[in-house]
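What follows is a structure written as structure tokens; I'll ask about it next.
Only a single protein chain was left out; the remaining protein chains are all shown in position.
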Amino acid sequence: MQRIGVFICWCGSNIAATVDVEKVAEVIKSEPGVVYSVNYQYMCSENGQQLIKNAIKEHNLTGIVVGACSPRMHEATFRKAAESVGLNPYMVEIANIREHCSWIHKDMAEATEKAIILVRTAIAKVKLNAPLTAGESPVVKRALVIGGGIAGIQAALDIADAGFEVDIVEKNATIGGRMAQLDKTFPTLDCSACILTPKMVDCAQHEKIDILSYSEIEDVKGFVGNFSVKIRRKARYVDETKCTGCKICMEKCPSKKGLNDFNMNLNTRPAIHIPFAQAIPNVAVIDPAQCIKLKTGKCGICQKFCGVGAIDYEQKDTFIERQYGAIVVATGFKPISLDAFNEYGYTENKDVITSLELERLMNAAGPSNGVLVRPSDGQHPKVITFIQCVGSRDTSGCGKPYCSKICCMYTAKHAMLIREKYPDTEVHVFYIDVRTPGKNYDEFFRRAVEQYGVDYIKGMVGKVYNENGKLMVQGSNLIDNEQVTIESDLVVLAAAIEPEPSVRKVATLLTASIDTNNFLTESHAKLRPVESPTAGVYLAGVCQGPKDIPETVSQASACAAKVIGLLVKDKLKTNPCVATPDEMMCNGCSQCANVCAYGAITYVDKEFRLGGGKTEVRRVASVNPAVCQGCGACTVTCPSGAMDLKGFSSKQIMSEVEAICKM
Amino acid sequence: MQNVTEKKEFTPNIVAFCCNWCSYAGADLAGSSRLSYPANVKIIRVPCSCRVNPSFILKAYQQGADGVILCGCHPGDCHYVTGNYYTRRRMSLLFSFLNYMGIEKERTRVEWVSAAEGARFSAVMNDFVQKITELGENKRLTDLRVKEGE
Amino acid sequence: MRDVELKMKERASELLKSGEVARVIGWKKGEFYHDPQPASFESVEELNAFVYNGFCGANLSKYLIQMSKKEGKTAIFLKPCDSYSFNQLVKEHRIVRENIHVIAIECQGKLDIEKIKAKGFDFVTEVEENGDEIAVASLYGNGAVQKDEVLLGKCETCKGKVHQVKDEEIILHEMQAGKKNRFEEVEKLEAMTEDERFAFWREQLQKCIRCNACRNVCPACSCLKCVFDNPASGIAAKANDDKFEEQLFHIIRAFHVSGRCTDCGECSRVCPQNIPLHLLNRKFIKDIDGLYGEYQAGETAEGKTPLTSYTEGDAEPNDVVNGEVR
Partner (left out) sequence: MTKEERIENIKRLSGTDVRKCMKCGKCSGRCPAFKDMDIKPHQFVSMLEKGKIEELLECKAIWNCLSCMACVERCPRGVAPASVVEAVRDTVVRMQGKNGIKAEDVPPIVDELIPQQLLVSAYRKYNK
């Protein structure tokens, strides 16, 4: 006979304000099997947990139900408490009377009644719970970082410094990411390259870090502690081990008209190229869509001039497969396409540019060697108008509903830098709100206004049109309740940012959850902000949500700390809630193995006693508990019900159904 | 003797099976965002929508549920990679079959709700409760042999 | 059919004599002419009772689950429709293909004794098939009936006369496929209103006495132990102890065999209450064909079933039930 204890939490007023917790505890007392029922302000507190522990000991409880917040919140807490006094942690069930009850219902009688039903349901389940013991699985002491931007670089360096092997998989020919394209960084205005490139070099020189540039992940198998990842090493047509980065090929290549994507297509580059001077690895790559040799078979000039014989037109994509204990996703972002915003004339006017393009125009290594000129005629612009929130905070369907977070700060930076370098330039900024939370951020923005005289106009631009070679920017000045038209030479759009689209594929491969905006979902917004709900997968940088460099670096280091915490363990406890076949019922029909996504089910021939001294050899299913993730797909496929799931057995769910249906 | 039986407003009994990773978390988010839905929706947590056996759904009806809704991760986003793809096929066939047996097609439903869709969870539940209220009590999956007057 | 029976008997005798097989599964004489029984013959002597006539409708493949485990090889006579069940059982590892010698036999459609009785022939002593006509001899006189009118329900919609598996064959005459569209009745039900369908099935299912004949005969219901006998399943029940359970039983049974049911029609043939059980399974088959592409269980002995596979673009359940996808 089970001896069940029930603990109803007030959660301060979170539950107690709408659920009559005393009544719940009182009513539940008379449930069959319940020997103890109590309510308390904060069950998760030290005192609350002590109360549970004491009750378990005092009343010799065989199972407990905690009516509190979501099990996703404190199930682990209460399980630990139970375990500390010798009750198997899997004899704990949570009735979610906060998120699923008190927080969504207003009527006390109704909420109380529902809470009672939810607690009864949990009691019905716990009565059928069986003690479970977690198994163990080994941990591969190597981490994978997907994406070689500042987030990936920082995470890799931190993990490697702790003594673990790290591979960085970067889809481009060089690591560095978006930060490598930036000119200066806010709020300190240091040069982006000056702070980034040393870190890139550190990565390259670190004995524990292996940079797999120009590579993408193809397939992921396994689970936390033991991922097996197939990586595609795209053909770069240059032998990475031989190329010295001398750039003679770039000089000699006759096909020089390729758009330079590193410079946001503002100028051109040869078919064989090194993306930028400080690229890591400092190895050339051939754009097969542009290379004459690869397209027509005729040319081969770079091969002739290459002193080390690094050019290999025959190179093919290769695949490597490696094992990892943990994976950091740091796939970064891109500015959104502005095709849907014809009011700003981005596609029609060369002198309407995005902020990232402006970064390149202002960068000393950029297409204009750092001299700010208009793309159309190379003239120095005298009036520059910035437009903020282009596609951000847009619920009309053209843009993104969220705030891109970085635009207010970088626009202030651009305005300031322009006014500093070219004091004769007039700078206007149309804004909806200026958002500058962050250390020294608002001070930075105010400097742009007060010290540099940047003209901030509260209001949005309705249209940008061309008149006599001038860009007319027509918008609101809401403070003065005016409509203004500013004759500008250059218009800079603060385009919204979105996650790099390839993250969708990565998320699918990793079975990491992803939201409607393609941002990867963290396990808990506040308490587990760098972890994906998929165990062993961690999130750094904009793939998780819009953020600036300081935040990205912090998040990357946080990821590294989590990864290190995982990799130092030799073994991981596995989820004991796994599928288990009843061999006496199993037909050996193979249907369960057909639906198992993890290949956890195999078949063995086993001898069974038939009685009367006779035996029979039958084919029966066998589940590898280290591989099984406990989804239960097999249990429904099994026609005889031989396959069941520990912790969520058919009988348990059936009795929950029964209890929950009783009004 | 009771002469006048007051017509009580019908409040349906709704069972929602929610997968632990998306829909249950979505329900949690609905809760923490205080997005209300009727109290007669009660949730059973399952690891994945593919854990839901048709017999659980039928059991719920047997025990007096008026509507059963099954919620999982969006197809392609399943925490267990492919679980909800199987759910989708199973439930497509099961629902079609139940309807073939004369069970009202609105009575059972599948909805994909992600962990980020608290608002959607609440909206789905409100809608489902409304539809079931309109549909009325579940009589067909309980009283097959009940004859007139019995 | 007489010639076929003789040939079969002769071949069975050869196989047993030579020791090639240890037993032959076929039919033996029943109490009456019209109720031949499935039987295992282990010696030439036993073959005296061997029969094969118009009433040998039973699908023998399921017997192999037990028989193929026995010492020595087992020979079995399979009609074309039985061969699907055979493949399905091989696919599910329920029988060992290597231990079995499959003899594909001719079938001209099997007869329904009830329908013949209704034509006025009681105590049938013999029938002989002559094309579309059947000569019937009975204690109360002889006569002829149109074959179309006395076929077993399952043979009216015969899937075809091609064996999906065979080691040898005994086919002496050309065979003809069924004339009726097997989904006709399903479509008729689909065209009804929900209320009408419900009334139809209530009428039918309340006849169920839970004798388990459908389950016992069904080659897809081959579980070692049925889920309804499994206390861990939460639905275990020996009989329908309430009005709900007869429905539950048939829904779950149909669901469990969906994607695996070869539409052999044995369930309806054996139902003592004449419940058209095959219409349950056919609904699943029709939906599977419509939603996931034509699929015939047992066509091969390999591959996954529609319910253990998927595509990313599969139809949504709500759309399916709302008729937005068909």
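We call the chains A, B and C, going by the order they appear; numbering starts again at 1 in every chain.
The rule we apply is simple: a contact is a pair of C-beta atoms (placed from the backbone, for glycine too) under 8 Å apart; a residue touches a chain by one contact, two chains touch by 3 or more.
Worth saying up front: this structure is predicted, and the values here are computed from it rather than measured.
Although it is not drawn, the missing chain touches A when the whole complex is taken into account. Contact with the chain not shown here comes from a single listed residue; of A:288, A:462 or A:550, that residue is A:462.
The residue from A:88, A:474 or A:622 that touches the chain not shown here is A:474. Across A:108, A:246, A:398 or A:472, the residue that sits in touch with the chain not pictured is A:398.
Looking at chain A, the residues touching the absent chain are 343, 389, 393-399, 430, 432, 458-463, 474-476, 478, 481, 483.
As a convention for this text, only the chains that are shown with their structure count from here on.
Centroids built from CA atoms put chain C at 36 Å from chain B. We define each chain's centre as the mean of its Cα atoms; on that basis chain A and chain C are separated by 54 Å. With centres taken as mean Cα positions, chain B sits 31 Å from chain A.
Across the assembly, chain C contributes residues 233-235, 307-308 that each touch 2 or more other chains.
Among all residues of chain B, those that touch two or more other chains are 54-56, 59, 76, 82, 86, 90. Looking at the complex, you find that chain A touches chain B at residues 70-73, 96, 98-101, 103-107, 110-111, 113-114, 117-118, 121, 507-508, 511, 513-516, 521, 533-534, 577, 595, 597-598, 629-633, 635-637, 645, 648, 650, 653-654, 656-658, 660-663.
Listing the residues of chain B that touch chain C in their complex gives 54-56, 58-59, 61-62, 75-76, 82, 85-86, 88-105, 108-111, 140-146.
Touching chain B in their complex are the following residues of chain C: 186, 189-190, 194-202, 205-206, 233-235, 243-244, 246-248, 251-252, 254-255, 258, 280, 283-284, 287-288, 291-292, 306-308, 310-312, 314-318, 320-322.
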